[in-house]
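Omission of a single protein chain aside, the complex is shown with its protein chains in their original locations.
Chains: A and B, in written order; residue numbering restarts at 1 for each.
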Amino acid sequence: MSGTVLTGGQVGRSLPRLEARAKVTGAAEYTHTMRVPGMLYAKMARSTVPHGRIKSIDVSAAKAVPGVYGVYTGEDIKTVIPDPYYGPAFHDQPILALGKVHYIGEPVAAVLAADPHVAEHAAAQIVAEYEELPAVFDEVEAAEDKVLVHDELKPATTFADLKHLKGRKDTNCALDFRLRRGDVEKGFAQAAHIFEHTFKTQKVLHLAFEPHASIADYKDDGVTIYSSAQGPSFVRTEIARLLGWPENRVRIKVPFLGSGYGGKLYIKMEALALALSMLSRRPVKVALTMEEVFFTITKHPSTFKIKSGIDKDGRVIARKCEIWWNGGAFADIGPRVTQKSGFTASGPYDIENVSIDSYALYTNLPPAGALRGFGIPQLVWAYESHTDMIARALKRDPLDFRKQNLLREGRPHATGTILKDAAIEKVLDTIAARLDWKKPFERGTGTVKRGRGLAVALKAVISPTTSVAIVNVGGDGSCTLYCGTIDMGQGSDTAMAQMVGEVLNMPAETIRVVPRDTDVVPYDMGTLGSRSLFHMGHAVRLAAEEAKAKIAELRREVGEPDGSNAPLADLFQKKYGMQAGNIVGTGTYKPDYIPPEAGTGQTTNATPFWMTAGAGVEIEVDTETGHVRILRLINVADVGNPINPRIVETQLSGASLMQLGFTMFEKMHIDNGQVTNASFADYKIPGIHDVPAIMENEAVEAYQSNGPFGGKGVGELATFGVSPAIANAIEDAVGVRLMELPLTPEVVFRAIRAHNNMPLGDE
Amino acid sequence: MTPFELLEPASLKDAIALIDPDDPTVRPMAGGTALMLMMKAGVFAPTRLISLGKIGDALTRIETKDGALAIGAMTTLSKVEHSADVAKYAPVIVHTMKRLSNVRVRNVATIGGNLAHGDPHMDLPPVLIALGASVRTAATKGGRELMVEDLLTDYYETALERDELIASLRIPAQGKARAAYLKVTTGSADDWPALGVAVSLDMDGDKIKTARVVASAATPMAIRLKGAENVLTGKAVDDKTLKAAGDAACDEAEMVADVRGSAAYKRELLRIYIGRAVRAAQQADAKP
Partner (left out) sequence: MVTRTISFTLNGRAVNAEVQSHHNLVEMLQSQFALTGARESCGQGLCGCCTVMVDGLAVSGCLFLAMRADGTEVTTVENLATPKTLDPVQQAFIDCGAFQCGYCTSGFILMAKSLLAENPDPNDDEIKDYLAGNLCRCAAYPEIIDAVKTAARNTKPA
């Protein structure tokens, strides 16, 4: 389809971001620093027990603090919102705790004051008493249903495949996804070798630098909410549902986002801000501190048991995957993570017999959601470590073994969907070539050993989802784009403007992308899962093409000859006799999709596009201390045709460095449900000294045939391969295999000592 | 944070007079970087803070006196970092500063506040102990001279009385001694240290005449490891001696487990890093 579009020279430009000036001058506005006249600040009191029934909440001392406007509990919220539960997949999250608390850090009461310090001080005076209940923290234990986190499951109606869970009372399982292809037991019976391993990932979190913030200004005829939201359309739907209002009385405005990485998806602080504004009849700001973010949304820890059967020729003929996802106290989007990741849990390999069971589980921990990959990095960690372990055990070169088993174009994936436009092999070959894989490798001397590793991954995009865009050409010929994609740093505004410019033959920097405001900007499902460039890209392209057709019509109407390049302003001038009028093009895009068959997960159309990427690393290990130094990090991805190559590169680089933190040291330490390192002082993220000495990022030459201008999403891609590539390199260097993240120096050191039969004692 | 009274006395004497030794909510404040963190975290809610920031010149001077280097307690870390005198007397301090906290903290935090805080993760105390530094204090009942190694008594605890303030730091002439500080992190590269090791060596030919060996961060406080020093004294720097010194250090040092590592692991780090720090000191330049 893109081949028919006139080339305007905009696609493929490495244009600086449209908002660059606002960001370097400090002028860019974020919700966290916004103020509204008359605004009150909210501060929360939070649960101190991991699981318990609320016996009492004493707010008297808080109310007595001078300057406090009001103190509210869940029961107060019910007076303005009778059924105050929210969430994208389940309506399981109360605005403030009701009856029961489910994790340490769950909000139980809120204080309002004009001075945030007063609110904070007063919130600390609130005393709640609980009848403590047994708690469950581990995802595999949670699956035994001995301790139940929720009394009853409350699936939202949004997802048809969750309806059967409505009202279930005996389970922590919020979704069980099953995929069956061939006969996995028969495959194991025929196999010459069987390998089974269990991998684990730890609890980490997004830590976008702008902590979550929402300001609600409730009036009887409508509500305006300013929010750091990745999906304002969803927020509007959910707020309207809580209010029992039509959506047109709910207005969500999103200024710049101090990033999100999935942590600001769906609904977060908006409902609380709304309820408090209703109760106080004042605008209310809920702006979290960084510490509070640790109790708000995290990434799923996981346990992945993977078993493979290999025939005598080295082909993987059967693979069984069981994955337990630790969703924490509220489902958030965990069921989607469970299902969509479940799709591709068997990896980028051509395997005849596949069985996948993927379980979303409630536990008494801070909730988990999507984090740059929707569960894929957890899966790749397991299957690409497993793949390397098999290759080593069979004395096969890890690259050759992968290539032998790789899923190739035109072959059915485990879902039954035929692989198309996924340059898996090219990605893998490019990594290998950059690593000079077939050449001898310097192994290091003395106590410092060197190693290298690689990994490659496949993802199906979240589907089906819808995007709508409007292109508006004004009387002076200037062009405005209305699209709901949130530019949180990934450069979407710039890419979208480039696509409009390509169609309308205008420089992208002359196109204005209007600030996100649901009163003005049409529907978009959300900025998530690397979907926007493809979905919104198509919507934007369609809107621009419609505008272009109308411009051609106007040209004819005002008597311009065919092929005339009279300026647009002249056409409007001729038609209206002055600078006036508009041409409006709209575009709606929803890809085809066939939902997976219940029980087998089979579908002939699992995804509108495949995503594939991988990583290669060279490392050195200090065997005396366990320190691992990344000498070289190579990120290779198939992004289709890069719309803005420069921004694509920074996305690859940034995503891989984020995953480097999750791989090497990031970890929420939890003691009996209590997060013990909820601050930047004790939870470390990668800094400038953590950047590998050599970083290489490459988008392989590719074209997404059904993508806008051949493009597709990129944001998550470079997270996929980093963790297993490093673990594979560690085994290559020092012969030890690590199966749980993160790969801290102590973990490496202990493994080396155990390997040398000198295990280090616990202390 | 909650409101408090901020007082800014003009002399050390006035500052001491404003301290109420019986009221823990009254505290002196130097640069305030550590205090602000405690206040923001809600672990300290002062009624009165006595800022030492306006006491002036006397407390922010760096000067040489009787062959030693004297640094006023309110001298910022960045002023110390950029001082030509410090570079001459103790280049190890300049090296240490480059990776000590960050530029903004160094621009505000003071050398006196750094020592009075008693945080075992700080980089300077082990270095100052290795250099044989001492502090001069001022107090209601009169000041005293205290070795830095005696100032730090336990985890976040110092020998200072409530109404006693550090007035200045004294670093003795180092002669031909060379010193190094190695910081070991186990999280991000710029994490707080899991272990710090400072070593000062005075060599006699290829033999160690005297060694001062100090561990920090993994230990409850920065502490001299005299067993390791004894092993090193009189020996040449070789693998066997360094291993013996590492073993001796592990025998004497108490290790504290935290998110940065178990005690057992930190002990193994210490075992290795004693030798690495000795070699680093041996190879240290006389100039920064």
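Keep this in mind: a residue touches a chain if its C-beta (ideal position, glycine included) is under 8 Å from a C-beta of that chain, and two chains touch if they have at least 3 such contacts.
This structure is a prediction, so every number in the text was calculated from the model and none was measured.
Residue in contact with the omitted chain (choice from A:47, A:93 or A:259): A:259. For subunit B, the residues touching the chain absent from view are 1-7, 32-33, 36-37, 39-40, 49, 51, 53, 78, 98-99, 101-105, 107-108, 189-190. Listed here are the subunit A residues that touch the chain not shown: 16-17, 19-30, 32-33, 35, 117, 206-211, 256-259, 261, 289-291, 488-491, 646-647, 650-651, 653-654, 657-658, 679-681, 685-689, 691, 695.
The definition used in the following text is that only the chains that are shown with their structure count from here on.
Taking each chain's centre as the average of its CA atoms, subunit A and subunit B sit 43 Å apart. Put simply, subunit A touches subunit B in their complex at residues 117, 120-121, 124, 624-625, 661, 665, 667, 669, 676-677, 681-682, 684-687, 689-690, 744-746, 749-750, 760-763.
Interface residues of subunit B, counted against subunit A in their complex, comprise 1-3, 37, 42, 184, 186-192, 255, 257, 259, 261-265, 268-269, 272.
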